[in-house]
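A single structure is presented below for examination.
Yeah, one chain of the complex is gone here, protein chain that is, but the others are all in their spots.
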Amino acid sequence: MIAEFGQICLILALLIAIAQSVLPMIGASQRDVRLMAFGDRAAYVQFALIATSFIALTAIFIASDFSVKLAAINSHTDKPLMYKITGVWGNHEGSMLLWVLMLSLFGGLVPIFGKSLPLTLKSRAIAVQGMLGVGFLLFILFTSNPFLRLNPVPINGQGLNPLLQDPGLAFHPPFLYLGYVGFSMSFSFAVAALIEGRVDAVWARWLRPWVLLAWSFLTIGITLGSFWAYYELGWGGWWMWDPVENVSFLPWLAGTALLHSILVLGKRHIMASWTVLLAISAFSLSLVGTFVVRSGVLVSVHSFAVDPERGVFILILLVIATGGALGLYALRAHKLRGGPTFSAVSKEGGLVLNNLLLVAATATVFLGTFYPLFIDAMSGDKISVGAPYFNLTFAPIMLVLIGFMGVAPLIEWRSGKLASLKRPLTISALIMAIVILLGVIFGKAGLGSIGFALAAYLAYGTLVAFGRKLKLGQVSFGDSLTLLRAQPSAVYGFLLAHLGIAVFTAAVTAMTVWAQEDQQALRVGESLEVAGYEFTLRSIAPGQRENYEFFGGDIDVTKNGREIVTLQTEQRFYPTREMVTTEAGFRMGPVVTLLASVGEGDAERGYAVRAVSHPFVIWIWIGALMMALAGFISLLDSRLRVARPKQAAAKAPSQAEA
Amino acid sequence: MKFTLKGFLPLIIFLALGAALALGLTKDPRLMPSQMIDKPFPEFALTDLYEPDSILTNADMTGQVTLVNVFGSWCVSCNVEHPKLMQLARSGSVDIWGIDWRDEREKGKNWLAARGNPYTRIIFDPDSVLSIDLGVTGAPESFIIDQQGQIRYKHVGIITDDIWDDILWPVIATLEAEG
Partner (left out) sequence: MKRFVLHVLFGFGLLLQFSTAYAQSQNRSLSEQEIETRARDVGRSLRCVVCQNQSIDESDAPLAGDMRQIVRTQIRAGKSNEDVLDFMQNRYGDYVLLKPPVQRNTYVLWFAPFVILFVFVMWYALVLRRKPQAPVVEPLSNDEREHFNNLTSETSTDKAL
């Protein structure tokens, strides 16, 4: 019964979504307040219905109701409660339900937080959000229904993919979706603004927190994915330029450009075109991501149940949504134009350059990811594009970007004077020289030093920019402290985010030049040496647990005779799924992370042991989390709140709130 | 209304991308065409599965049209394919050689003892030396070799009745007619 109830809720939600797409839009063009107000209510009801449906599905999983096909395939009575719940979204259908849940959640938040918005803009945005809901609800009901029944009912489920029974991976989708779907707000509002024919500072100021929210969640989601891959896949890779990783990165890059664009638009009423296009792109790239992951067009470690038929549906959705939005842009672009009101060397100029570089980076990652598909489609040739390609093309663009990030915040608005940069640049050059010298002394010159030097330069430039806000050195220290307390939180956001990138860059550089690993066949008692650490295979024993067999190895790690840690590693074989996974033993530390894993072999010839020493790797994720935290901190900025004229509230409560 | 070409640029670019993605849906990214077609069968010197002291080389290949089948005792799909190979062996339609890939000798022999042996000869390739030379990526895979020892066709996956009738047999028949 619950399953049917859940399905009915979805059907009702679809009907409401259709109404939500049409009526407020008509209301806006007719200036009919009641029709516009209907949009608010529709958004609330749609969320309530989808939430109910989601709760129904969760209940089915918790109760282990295997008459529902989805639960039968993806769950098991022996699963711990937490994984039963997270299993709801650990599959295609359930994750799509999570997607629309968030879509309707954000839609429902618009009326709550958007009371100060012009009514027509708000209603149109709600209508567009409704249209997106219609698209996805149709997709779910027609191709990905989570509530399908199974007859005969199996006694037990087929168990969740063992790789998903893991906290990191269980929470990675919700954060990721909050990001992807969060960008639907920017999309809806961009389209609404285009319909209105006005993209202005008020619009930008209202939208900015939503962009920050989506971006911060997406950052966390990607970081979780990277961290999970690192310890789960067993060999310490934190980013593999896998197609599915790349498609989550694309909206992030566009979102970062959007973030900065909307900052400028909110202050200076320029870059409207950029902002609108980026807002549309960020969400479109999220849709492209969904398309790639679920259609099987690209080969990846990350395979969901792939189905070209679903791919077609999502592609059609993508073409209608993005095509429609861009078509609207084409018709309205002339209204957004304005000549450059700033010179090339200015903060605005710097931000335009920032956008250009981020778009170039996005295009590069997009090209590398989809090129095999394009070539296959055109000529049938099969080529593959792996990490080496991205290291040669994406990395340089990023390095140039970081180069500008160090100084751009120091340039004034409108028309900057390069002379004001002379001192910070000189000191930066000195710092970089010192870092490179240190690199030479410690024996790691060349590309490694450049990375560290750039990170140091970025950190320095960021601190100088922050210091200037406090007028450090120009006024008394006490006055600077006062200024420190008075800084709006967005400034702290800037400080933390850019420092986060510096930390990230330094950590990535450290990993690139100092990571060491070795693989050898070891018999019990033998050892191998990596980076001064000795990894000794102390014991190997087979074993069995509920749904897998394994053989586990204990590896002692010592340095100069001093015991460091004993790493326990297993190679697991899941008979029902014919899957082999390697659980690496690892010890994370602020300075170095040690990993070991045991593979094939026998007592005679030895077992394949892989030992890894990764210095400073956790700082990669710490840097990324700093950025996410910065985004959340910036949300607290009181300046982002849009004023609501008092008289409008007094005059029209009977009309607007009807 | 004033339109600018610049305004339409994003839309045009997007539609082109969409078309490419649509085309991509029609392709299977996992399919890998063989590089070895029309190239001579790689030179090898490996032991016979049943006679560890006897080394098989290209010279031992018969000079007839041959079907070379890559299998292993560990390979689940090979179980499904095996009856078909037995049927082909009995009917004498084509000479079948086997490559026991990444296996242990005893396990390979036992596997065949339990199911029957359709192969004229079996090359024991535990370290993938010949298999990598052939560009093998999994089992079962089958190659059609002509009378001159050239690889003329590669089939990835199980040989079913349909695949034999519609694809493999026509190739073999043509080669035999030419030869």
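For reference, chains read A and B in written order, and residue numbers begin at 1 within each chain.
Going forward, contacts are C-beta pairs under 8 Å (C-beta built on N, C-alpha and C of every residue); 3 or more make two chains touch, one makes a residue touch a chain.
Keep in mind the model is a prediction, meaning the values are calculated, not measured.
Student: Quick one: which of A:1, A:419 or A:591 touches the chain that's been left out?
Tutor: Reading the full complex, the residue touching the unseen chain is A:419.
Student: Which residue from A:368, A:585 or A:631 sits in contact with the chain not drawn here?
Tutor: Spelled out, the listed residue whose C-beta touches the missing chain is A:368.
Student: Who touches the missing chain here, B:36, B:49 or B:168?
Tutor: B:36
Student: Of A:352, A:377 or A:592, which sits in contact with the chain we cannot see?
Tutor: A:352
Student: For chain B, enumerate the residues touching the unshown chain of the complex.
Tutor: 32-33, 35-36, 102, 127-129, 131-138
Student: Under the stated touch rule, tell me which residues of chain A contact the chain that is not displayed.
Tutor: Residues touching the hidden chain, for chain A, are 113, 115-116, 233-235, 237, 240, 242-243, 269-270, 299-303, 337-344, 346, 349, 352-353, 356-357, 359-360, 363-364, 367-368, 371, 375, 379, 381-389, 392-394, 397, 400, 414-415, 418-419, 422, 425-426, 429, 432-433, 436-437, 439-440, 443-446, 449-450, 518, 580, 582, 599-600, 608, 638, 641-648.
One rule holds in what follows: only the chains that are shown with their structure count from here on.
Student: Taking each chain's centre as the mean position of its Cα atoms, how many Å separate chain A from chain B?
Tutor: The mean C-alpha positions of chain A and chain B differ by 41 Å.
Student: Given the complex with chain B, which residues does chain A contribute to the contact?
Tutor: 277, 284, 288, 291, 295-299, 308, 311-312, 315, 318-319, 322-323, 326-327, 329-334, 370, 372-374, 376-378, 380, 382, 578
Student: Which of the residues in chain B come into contact with chain A in the complex?
Tutor: My answer: residues 1-4, 6-8, 10-11, 14-15, 18, 20-27, 29-33, 76.
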